[in-house]
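The complex is shown incomplete by one protein chain, all other protein chains being positioned as in the whole.
For clarity, chains are labelled A, B, C and D in written order, and residue numbers in each chain start from 1.
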Amino acid sequence: MSDNQVTSKGSYRQRSGRLIRKRGKKVGAAPGTLIHIGAVSTDEIRIRRIIYNPTTLDEATLQQAAQCTPPSTPSDLAWFNIDGLHNADVIRKLGDTFRLHPLIMEDILNTDHRPKIEVHENYLYIVLKMLQYRDDSRSIAIEQVSLIVGDNYVLSFQEQQGDVFDGVRERLRSGWRIRQLGTDYLAYALIDAIVDNYFLILEKLGDEIEDLEQELIERPTPATLHTIHHFKREMLLLRKAVWPLREVLSSLSRDEDVVRNSEIRLFLRDVYDHSIHIMDNIDTLRDMLTGLLDLYVSSVSQRMNEIMKVLTIFASIFMPLTFIAGVYGMNFDYMPELAVRWAYPAVLLLMFAVGAGLLMYFKWRKWL
Amino acid sequence: MSDNQVTSKGSYRQRSGRLIRKRGKKVGAAPGTLIHIGAVSTDEIRIRRIIYNPTTLDEATLQQAAQCTPPSTPSDLAWFNIDGLHNADVIRKLGDTFRLHPLIMEDILNTDHRPKIEVHENYLYIVLKMLQYRDDSRSIAIEQVSLIVGDNYVLSFQEQQGDVFDGVRERLRSGWRIRQLGTDYLAYALIDAIVDNYFLILEKLGDEIEDLEQELIERPTPATLHTIHHFKREMLLLRKAVWPLREVLSSLSRDEDVVRNSEIRLFLRDVYDHSIHIMDNIDTLRDMLTGLLDLYVSSVSQRMNEIMKVLTIFASIFMPLTFIAGVYGMNFDYMPELAVRWAYPAVLLLMFAVGAGLLMYFKWRKWL
Amino acid sequence: MSDNQVTSKGSYRQRSGRLIRKRGKKVGAAPGTLIHIGAVSTDEIRIRRIIYNPTTLDEATLQQAAQCTPPSTPSDLAWFNIDGLHNADVIRKLGDTFRLHPLIMEDILNTDHRPKIEVHENYLYIVLKMLQYRDDSRSIAIEQVSLIVGDNYVLSFQEQQGDVFDGVRERLRSGWRIRQLGTDYLAYALIDAIVDNYFLILEKLGDEIEDLEQELIERPTPATLHTIHHFKREMLLLRKAVWPLREVLSSLSRDEDVVRNSEIRLFLRDVYDHSIHIMDNIDTLRDMLTGLLDLYVSSVSQRMNEIMKVLTIFASIFMPLTFIAGVYGMNFDYMPELAVRWAYPAVLLLMFAVGAGLLMYFKWRKWL
Amino acid sequence: MSDNQVTSKGSYRQRSGRLIRKRGKKVGAAPGTLIHIGAVSTDEIRIRRIIYNPTTLDEATLQQAAQCTPPSTPSDLAWFNIDGLHNADVIRKLGDTFRLHPLIMEDILNTDHRPKIEVHENYLYIVLKMLQYRDDSRSIAIEQVSLIVGDNYVLSFQEQQGDVFDGVRERLRSGWRIRQLGTDYLAYALIDAIVDNYFLILEKLGDEIEDLEQELIERPTPATLHTIHHFKREMLLLRKAVWPLREVLSSLSRDEDVVRNSEIRLFLRDVYDHSIHIMDNIDTLRDMLTGLLDLYVSSVSQRMNEIMKVLTIFASIFMPLTFIAGVYGMNFDYMPELAVRWAYPAVLLLMFAVGAGLLMYFKWRKWL
Partner (left out) sequence: MSDNQVTSKGSYRQRSGRLIRKRGKKVGAAPGTLIHIGAVSTDEIRIRRIIYNPTTLDEATLQQAAQCTPPSTPSDLAWFNIDGLHNADVIRKLGDTFRLHPLIMEDILNTDHRPKIEVHENYLYIVLKMLQYRDDSRSIAIEQVSLIVGDNYVLSFQEQQGDVFDGVRERLRSGWRIRQLGTDYLAYALIDAIVDNYFLILEKLGDEIEDLEQELIERPTPATLHTIHHFKREMLLLRKAVWPLREVLSSLSRDEDVVRNSEIRLFLRDVYDHSIHIMDNIDTLRDMLTGLLDLYVSSVSQRMNEIMKVLTIFASIFMPLTFIAGVYGMNFDYMPELAVRWAYPAVLLLMFAVGAGLLMYFKWRKWL
């Protein structure tokens, strides 16, 4: 899905997202310079067009960016979904056709952006992060999605093929209410699909973290520690991707100049509530992971105590006994005890008494 | 009461609430799609209706959702309490009867919601969390309660049977002021019952945590650590459930468009104060638990020190003595000391001196 | 003074305030139900009345709540101080006489309240926490004080006898400016007395914590750890009691509708500054305690290191020596060294060399 | 300079500032009661007067508070600098002469105040903290400075002799712009001198903390730990003294009613920027100290590991060897090996093999 998933094998580092994405060296370049920032994929750029109105729907996969034009029929609405951003020419042509601001074209290509919304005269520009959970590496792949919402068209730009929009496509095909409302409703549907998918991610993370908790209580290993760290890192990246979403949705659901249809603002308000709820859940999971780390560290200390007790008990009992044995192993010519008949059993008894006494002492100190 | 209490046996994980509730796979589905999210119970859905006015009161348990209609007599007020949400048809029928927005019906069924309030043209929609403390598992069960407050009816939706509203029912039956005021007063009474119950929960948690503190000071065990962790987790879930309540109550008690009766706003202001107080208490308990964890870790370190001291004292005293004994246990032919008559007592004396000297050294270092 | 001081002996838990006060079971009860929440004392409720005007002053201890009435002479002002809240009847009678709202009567009896201010038509209702430091248990007793400030009367409700108002009484008797200003000035004087007392508490806590720091640096013991924990807990309860005070005083000192006399608002502004200062001090003490805990934990680790070094040095030196002695203690028939005349001194020399070499190694590693 | 510097010898506690200053017992006393709170010094109170106008300047040291009067010539401005606050009479006389509010006189004497500004009809009242770094004890002495800024006079009250105003005095004498502008410019110059001095303090603290870091990396000792704690404590007190300064300066630099001259507001805006910068620096140093403590604790753990490894390697190698030697030191009559000629070298070889094998095992585990 995203660049940091190209190599899915190897250590945690290779599997999980890079902390800071590469941007290429462009310090001092003019604004609007189109440079793709992200993994360079060899896949073709794929453009899927859906033109629809309340009664008809036409789906097509376009070969040329030049074929992308706003629908000519007044009642028609068009959704262009572009998979792949590595060919700046394609994006430039689209930008020219739909008269996008150069800074926006630059932003679409730069996949290291915070989620944001920009209101332009003829269109909205929305940047979001689409997430995907990789079961094999237990990591989250983050892909940037840019939406351009015009009066009668929606452009959606994704980094790679594969998305969470199949449900929306299905609803478009089955002709439900979605075809009777404008492009802002379509944009809402796309945003809703992205945000709903976050809940799935959080559920999976929640399950993993609960398994981890169970493992930690029953049988902590050094690997457990690395897994806690791995998930903390994932939560960090997740939080960074989701946090600015709230502002975007707040602006969409409240500002009458941004979305004019009050009914759709109501729907967006619902998505906004979801985004708040997602942040709550992320924070809860983060607190949980912090708690697990505390528990791990405390358990390790506790275990160390147990080990030390065993060592101390053994050493404290056998060192005096070995010393006594050593004394009577000395080879002095005049050691009167050695000749005494009951000396040997007496010494054995003494040893037993010392050992038993020390055991009782440890029992009294509650070490046993 | 709630789904996460169905299995009350087993480990902590099974006993306490899941971190993230399951939502089912509905990414990209149309808004307003009614899917129940939560534990599926085999109990019947139970609808209890109370129709009342200042002089009369009529209680009934309805078999059919179709029987739920707003009271026809102008002065009558109706309270419909619905236990169980697993049958979407029932909810849809109710929603149609009372003309609820599809998004609201979806929200009622989705039991993984933050507490919130929505003001609609003909009714208020309020989501709250009802808590119940399980003594056997020492965990908090969280159940979602949705209220629809219309002009002459109140709908309350619960996930399962059993609630904290018996006091309100009693007051309705005994005909006190509650029957002379409108549905907003009834809604206030229900919210007040839910919030008052939080204090009982906090009292129990406070007692448990004080017992834990006592146990920690007198006799910490590894189980103590797990208990601290368990309560930290409960507080995390509790906080998530209660935190958004403040906004709900603030909105209810301040906004004249939401609750028109200023007297009832005064009562709601009181509940709002309680919710602030509850958050204070939750934060105090959380800080307390953090303090207990610190205390535990420090105690374990301290204990380790004690153990190490004992080990070091034993080892440091007996190792030199054993070495001396070992020297005179060597079998060299020419060891002139061995033949000296007073050598044995002299060596014993030397040993005693070494041992005593080391003991004094440890005393001087305050290890004894 | 307050309920949690009734048992002054025993462990820390018994001595210090409960984390969460008991409220009794009243979930779902009607608002305004008068239930005393707090310790039930067997002392009589005591009512002290002071009626004063610029020229005269009359003090009396009343037997009956019925005797409490607003002063009839226009220029007279009355202060009723009620010690003890366990008799709801007394409070109800007072409430009826002074026409208090049922919710306020409920709040006066419920001693588990956050400090707050409520502005009613004919009076102000202020809740504060009065603190007392118990030297024997080194803990803070928290008592709730409720003030009702009417045009020509002030009611002050305390949980038990004993307060910080003696200075105010003295000033009333000595006829200074306090008798020439209205009830809001009297209320200011009472609040000022309560807040000034906080500084005394903080001074004592500050002294205790500095002693603790000294003890920690010179001679840390496990008891030190428990004392740190004890004070952290006290600070937690103290902070909870004082934090909301700022809002109360901010409201009193800024809002012209609450206190009409601008001169008195100036005085209240001064108390407000004090409350900010107190919060600063509380936070400083809390940070200090956190620092002490860090210091303790680090000291324990450091000490462990010292102990381990001693052990390691002893063990590492004597184990090889004992082994050498053991080798020449073996009973093989053919051990040619044993017969060599200079073997014994040579082995002793070898032992000395090994020991000295190891000591030098440890010196080089800076363990000595 | 300040009271907590009177005793400059002894432990950290005596050298660094008290956490909470003593206030004396005045609970319930009337507002405006003049009680000096702070160290009682036996030095005389010293009053230095500078009367100046653009052309002339007159300096004098006054013996009597009665000699302090606002300048009579219209164009003259006067600066009275009072060192020492222990004589309440002097302050009262000054207060009477300049008609100060009783609460302000009380505040000037009470040296435990937060920095604050109060705007009165005829003058401004500003409280600041003047700092001084004591190299011998590596601690910060905090002294309270109160400024009264009237139309043609400035009063500055200090706790003891010695201040940071010499530069201002020099500029007054040398007749630069300072003599052509009003008292608010003089007040600005005094505040600027106090705030600039904070940078010197921070530089010194920064140097000390960098030395500490170096020491910690190269050679941590238990004393390092106490020094970290000591500086954390100093930063705590420093932060408490400086934090409220921002509000004071913000108010001075923004509010046109407070400082009318916009040019001077610009200068004050500059001081405000400095105060923000100082807070940034304080926070950076605090974070740095926290980092040093973490580093210390981690280093200690790391060192413990090293020590444990040495112990374990020695013990694990010599214990088996000593055991083998012990076996052949047994005195059984029938131990056939003892009579074998090559048994002794064979056992020595076995011992060597065991030792070498264990060493290789530890090498393989990377302990060596």
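Here are some notes:
Note that a residue touches a chain if its C-beta (ideal position, glycine included) is under 8 Å from a C-beta of that chain, and two chains touch if they have at least 3 such contacts.
It should be emphasised that the depicted structure is a prediction, and the values quoted were computed from it without experimental measurement.
From the options D:V119, D:V327 or D:L349, the residue with contact to the unseen chain in the full assembly is D:V327.
Within the set A:R92, A:R134, A:K240 or A:R269, the residue that contacts the chain not displayed is A:K240. Counting over the whole complex, subunit D has residues 164-168, 170-171, 176-178, 189, 192-193, 196-197, 199-200, 202-203, 205-207, 209-210, 213-214, 217, 266-267, 270, 273, 276-277, 280-281, 284-285, 287-288, 291, 294-295, 297-299, 301-302, 304-305, 308-309, 311-312, 315-316, 319-320, 322-323, 326-327, 329-335, 367 touching the chain that is not drawn. Subunit A meets the missing chain through residues 11-13, 18-23, 25-31, 101, 103, 107, 112-114, 116, 222, 225-226, 229, 232-233, 236-237, 240, 243-244, 293, 296-297, 300-301, 303-304, 307-308, 310-311, 314-315, 318-319, 321-322, 325-326, 328-331, 335, 337-339, 341, 343-344, 347-348, 351.
We adopt the following convention: only the chains that are shown with their structure count from here on.
When the partners of subunit A are compared with those of subunit D, no chain appears in both lists.
Comparing the residue numbers each copy contributes, subunit A and subunit B share less than half of them at their mutual interface.
As a whole-number value, the distance joining the C-alpha centres of subunit A and subunit C reads 42 Å.
One inter-chain figure worth recording: subunit A and subunit B are separated by 26 Å, centre to centre, where each centre is the mean of the chain's CA atoms. In subunit D, the positions touching at least two other chains are 329.
Contacts between chains trace an open chain of neighbours here, each touching only the next in line. Working note: touching chain pairs come out as A-B, B-C, C-D.
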